[in-house]
Every structure is written in C-alpha cells, then in structure tokens.
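A single protein chain has been omitted; all remaining protein chains appear in their positions.
And then chain A:
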Amino acid sequence: MTYTIHLTLNGTPREISLDDPRVTLLDLLRERVGLTGAKKGCDRGQCGACTVLVDGRRINSCLALAVSLDGADVTTIEGLAEGDSLHPVQEAFIAHDGLQCGFCTPGQIMSAVGLIAEGQTDGDPERVRECMSGNLCRCGAYAGITEAVLDVQQQMSETEQGRKRA
C-alpha cells in the first residue's frame, strides 16, 4: 500500500508518496528528498544529530514516522540560510568555534534554533547547557556551542531593546 502525505519542506509544499510506512522522517529527508544535512548518529534518539524543526519545534527525526507527520511544516539545516547569508546561529557557531569535525553540527544548530524559540534559558549558561544536552558532540565542542547560543540570545535581546527604544 502507498501512503500520500503533504509536508512543507523548508518552505516548499511537497506531496510525497511513501511505499512503506516504516520510513522515518530522517530517512525520508536523507534518502528520498536529498536533504542530507540532518545526520544519522545513533538512529535511536540518543545523540541529537538528526534534530530538525517540526512545526517550529525541535525533535529527533530518527524516531518520528514520516507518514504520521502528514501536514507538518519541516525545517532542516538546509532551510536556515537565505541565499548566501547565513542564519545568525550558523554565524555564531563559526565565530565561537562551535564545531570541529562538524558531524553533530546540523543537529546542534537546529537544536539551538529550537532552544532560542522556546525561550526558557534567558542568558544563563547552565540553562543553555541543560537545554542543549540532547545533542552529543564527540569532538567536545561544547564550550563554543554554549557561547554561540548565548551570543545569539544576547544579540537578539539587544535588537529587541533597540526596537523598543526606537
């Protein structure tokens, strides 16, 4: 049996037909629509390398069945930059050396984007570390990752204050 689902992938509405309901969102992205940015580290929810946004929320795409997400809006690392201008979180990861080998990085960045939207950490490095604990980094780039997240939050609150003053 085939299942037809509708997804918005990085802003583009797509109709996708699945010949098998076992396909996870991660496998759909990587193997079927050519979006290989999300990585398969563990395939068991234990590393965060597969993190993407579904309806604006970060989740592990390796444990979500694509067929169940019919109607969802999915954002992957490929959907963050606008043309040649990087997303502020991408810029901050570069500025703060938030990566070495880069394998965990797409997941880290999508997780950081999700974390900022959740608004639970308000500039506290302990809260940032805790809220990023779902993303493992075997290279140990954690210090730079935390700084990158704090930096973007700082920039955002300055822009916010600037806007209020104006």
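Keep in mind that, in the parts below, a contact is a pair of C-beta atoms (placed from the backbone, for glycine too) under 8 Å apart; a residue touches a chain by one contact, two chains touch by 3 or more; residues count from 1.
In this text, contacts and distances are computed from a predicted model.
**Q** Can you match the unshown chain of the complex to its UniProt protein name from these: "2-oxoacid:ferredoxin oxidoreductase subunit beta", "Tryptophan synthase alpha chain", "Putative ABC transport system permease protein" or "Xanthine dehydrogenase family protein subunit M"?
**A** In UniProt, the chain that is not shown appears as "Xanthine dehydrogenase family protein subunit M".
**Q** If I consider the whole complex, including the chain that's not displayed, which of A:67, A:92 or A:145 touches that chain?
**A** Checking each option in A:67, A:92 or A:145, the one touching the absent chain turns out to be A:67.
**Q** Tell me, which residues in chain A touch the chain that this view leaves out?
**A** Chain A touches the chain not shown through residues 1, 3, 20-22, 24, 43-45, 48, 51, 57-60, 63-65, 67-68, 70, 111, 114-115, 118, 120, 124, 126-127, 129-135.
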